[in-house]
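The structure appears right after this line, and notes come after that.
Removed from the display is one protein chain of the complex; every other protein chain stays in position.
Per-chain residue numbering starts at 1, and chain names A and B are given in the order in which the chains are listed.
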Amino acid sequence: MYPKNAWYVACTPDEIAHKPLGRTICGERIVFYRGEGGRVVALEDFCPHRGAPLSLGQVCEGKLVCGYHGLVMGEEGKTVSMPGQRVGGFPCIKRFAVEERYGFIWVWPGDQAQADTAKIHHLEWAQNSDWAYGGGLYHIQADYRLMIDNLMDLTHETYVHSTSIGQKEIDETPVTTKTEGEQVVTSRFMDNVMAPPFWQANLRGNGLPDDQPVDRWQVCRFTPPSHVMIEVGVALAGHGGYHAPADKKVYSIVVDFITPETETSHWYFWGMARNFNVKDEALTAQIRENQGMVFAEDTEMLEAQQRSLLAHPARRLLMLNIDAGGVQSRRIIDRLLAAERAPAGEAVAA
Amino acid sequence: MYPKNAWYVACTPDEIAHKPLGRTICGERIVFYRGEGGRVVALEDFCPHRGAPLSLGQVCEGKLVCGYHGLVMGEEGKTVSMPGQRVGGFPCIKRFAVEERYGFIWVWPGDQAQADTAKIHHLEWAQNSDWAYGGGLYHIQADYRLMIDNLMDLTHETYVHSTSIGQKEIDETPVTTKTEGEQVVTSRFMDNVMAPPFWQANLRGNGLPDDQPVDRWQVCRFTPPSHVMIEVGVALAGHGGYHAPADKKVYSIVVDFITPETETSHWYFWGMARNFNVKDEALTAQIRENQGMVFAEDTEMLEAQQRSLLAHPARRLLMLNIDAGGVQSRRIIDRLLAAERAPAGEAVAA
Partner (left out) sequence: MYPKNAWYVACTPDEIAHKPLGRTICGERIVFYRGEGGRVVALEDFCPHRGAPLSLGQVCEGKLVCGYHGLVMGEEGKTVSMPGQRVGGFPCIKRFAVEERYGFIWVWPGDQAQADTAKIHHLEWAQNSDWAYGGGLYHIQADYRLMIDNLMDLTHETYVHSTSIGQKEIDETPVTTKTEGEQVVTSRFMDNVMAPPFWQANLRGNGLPDDQPVDRWQVCRFTPPSHVMIEVGVALAGHGGYHAPADKKVYSIVVDFITPETETSHWYFWGMARNFNVKDEALTAQIRENQGMVFAEDTEMLEAQQRSLLAHPARRLLMLNIDAGGVQSRRIIDRLLAAERAPAGEAVAA
């Protein structure tokens, strides 16, 4: 149950640097590669000749060549040539709208007529040299919505991430959730607390003391189909918290692109964008390493939760105030799903 | 096809010493842990909040705390508290009757109203300091009844365990099987034979010569739902065999608790209780190691047999005299299954 008429992060440029990449997105088996001029292309990963995955092939002079019998596929999904063959009558394969932007490859797995690159989620920090970014990718055996739930309710940090970013005050501080159009925002502000280890490291990374009380904040923003951007930070206590001047705080954005693979698995592109010490690549690497360990803890929990839910298909889950972020996000997803199922006329009307 | 209204061995105390244990027993996913005062608790392994397995959580001050969002579960299956939440309306989870006795944790996976600890299989040797016990646990991909068959017909020792406890005379000696109420007993007495390697080692372990003829015996006792206790031993020949004085024999009880996990897998708690050299821990360890190797041979055979039976669902098996132990044991199991399926009134009448 995932919207298909949407832009999803499919991969990162390094994944297609040396050879084609085969990846299933929203149930579609897709091959990604760099075609002529280096432009990214996304096609059905199926050679029309004998059904071999085109992703096992190679790119020669900007053309995707099937690794089995040398069929040369064009960027439109139409066979260009094949040794010794007339290819005019070969059936076409599906082409997917794809766009490289903000350091990611985005794909639209649904109705191609509706694909509009103007709808790609805007990432301010990705175009601004005052910011640095580092991240990674996990393949997780769980419904992508379990990850949205997870990220839109950070009370789990106290338990799942008790040694890194968790702290008791997260639990004790009420959370505010509101839907603003197609965005869901969940906020929590904790004043005058001690920073947990992950943030102590970041304070030091920004030349700030790590042993003084801080004001800490978490502002989670869901936007469809499944992106969650989380503003997180700490400021030395009493300087305005979220609004404190730059030299009194460490501030970053946890970046989460959650791309469905199948009904019970997804690709999780995680990372962190920061606007301090942006040229310090060692710091970028260290943050990535720490964040990778933290998110591996989520992976284990979500996969166990998925297995548990599959074993109890009839059980209904609770929807508490802390779950409001996930619940409201799922409501937006459900609206998109209903629109996709509606006849074309109605969909336009809606 | 397993009775659920019965006491099964679920785990051993060491398995819940440091953290909760999640284990599926008779199709029920159960979390076992030590609650207040160290008492063992068994609950449905499902957090009523978001369905995470509670077994991934921790025990804090005798309470089971969900590892995802900190829900605190009570020993009755009723949520005690959760940070920032009123939990009065939370749905309960199932509680399972559980009892720690004889060095094992026992659970009753079926109708909780019928659970009565007086029905737990009595283990004389477990309460008697004249006896020592050592054992282990195997997870086996086979119907638990294949293990009962295996243990109630020891002719297989000649073939499966030819290098340890098998010997030709087992085959050649007729076996006697009888049902006594809810117990099935299969006996075999072999007089004036040479002891096989396993028993030679035990003879030496008890200070007896290992190169003289012995009288050997095997008395297998099945009791429902799936326990098999096997009196085994050898005595120097001509001293009365099973009834020989203690200084002329080595005698022990092979202990087998066979706990269904699914229709085609089970937990096999195996061990040996002995009443000689009971303080010799090195001997306990050595017997356990030898026994572990012997029972690993059964594991391989039973898993292959299970795959073979699944591939030939229409084939009927033979029921020979040597199979009488397993056949009569299955009859008792079938009676229990019929009683569980009967309406409550009839069940009482039966």
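Points worth noting:
Everything that follows uses one rule, which is that a contact is a pair of C-beta atoms (placed from the backbone, for glycine too) under 8 Å apart; a residue touches a chain by one contact, two chains touch by 3 or more.
Bear in mind that the values here come from a model prediction, so they are computed numbers and not experimental data.
If you put the hidden chain back, the residue from A:P3, A:P20, A:P48 or A:P109 that touches it is A:P48.
Only one residue in the set B:E44, B:D153 or B:D256 touches the chain that does not appear here, and it is B:D153.
Of A:K19, A:H69 or A:R335, it is A:H69 that touches the chain left out of the display.
Listed for chain A, the residues touching the missing chain in the whole complex are 29, 45-46, 48-53, 56-57, 65-70, 82-85, 90-91.
Hidden from this view is one chain, which touches chain B at 149, 153, 155-156, 158-160, 171-172, 174, 300-301, 304-305, 307-309, 311-312, 315, 317-318, 320-323.
One rule holds for everything that comes next: only the chains that are shown with their structure count from here on.
Chain geometry summary: the mean Cα position of chain A and that of chain B are 48 Å apart.
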